[in-house]
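Of the protein chains in this complex, all but one are displayed in their positions.
Right after this comes chain A.
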């Protein structure tokens, strides 16, 4: 069992990697969003995460909690679509749950993320199975209790599982049956976040002690 803990640098690396992944996949996110949404998910997240990455580089916060709360706040103010307040709330609540600890264990992060996911559910009023980001976030936060790789796989599987679902929240819900057969853009971007987390954790564990 790993007793590794992760500091502010790790969390900055995570969000920087997430920004790069969003940038790389922006076209795909927008394509998914043009099928059942308003075709702005890629560009909106690209703008938000670019702002997050720039701020992290310029004014790096000292604790994991501060990295996440600052990033969350920035997403709320820069994204311009529903994913801004939703991802912003996820990161802010997760960051608040971490408090001012200087280092955080994987299981500690899993517990904090569960609080963040619950806050997202309260804000948007969505439940599992509604074809939203929660369908990836919920299983991923839970699987993070086992390992970073399990969280990545759970998020990816959760995103794929939205394909046959009927959308019950957001603009896609107006489409009714026509939303079936499309992968949810929000669940897809959530999977990118957890893939970035697993990548950065793999790199950190490979050079143990430098995270």
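Everything that follows uses one rule, which is that contacts are C-beta pairs under 8 Å (C-beta built on N, C-alpha and C of every residue); 3 or more make two chains touch, one makes a residue touch a chain; residues count from 1.
Simple rule for what comes next: contacts and distances are computed from a predicted model.
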UniProt protein name of the chain not shown, from "Glycine betaine/proline transport system ATP-binding protein", "Xanthine dehydrogenase family protein subunit M", "Protein DltD" or "PTS fructose transporter subunit IIA": "PTS fructose transporter subunit IIA"
Of A:61, A:84 or A:139, the residue in touch with the unshown chain: A:84
Selected from A:25, A:40, A:184 or A:199 as touching the chain missing from the view: A:40
Chain A residues touching the omitted chain (full complex): 40, 44, 73, 76-78, 80-82, 84-86, 88-89, 92, 123-124, 170-171
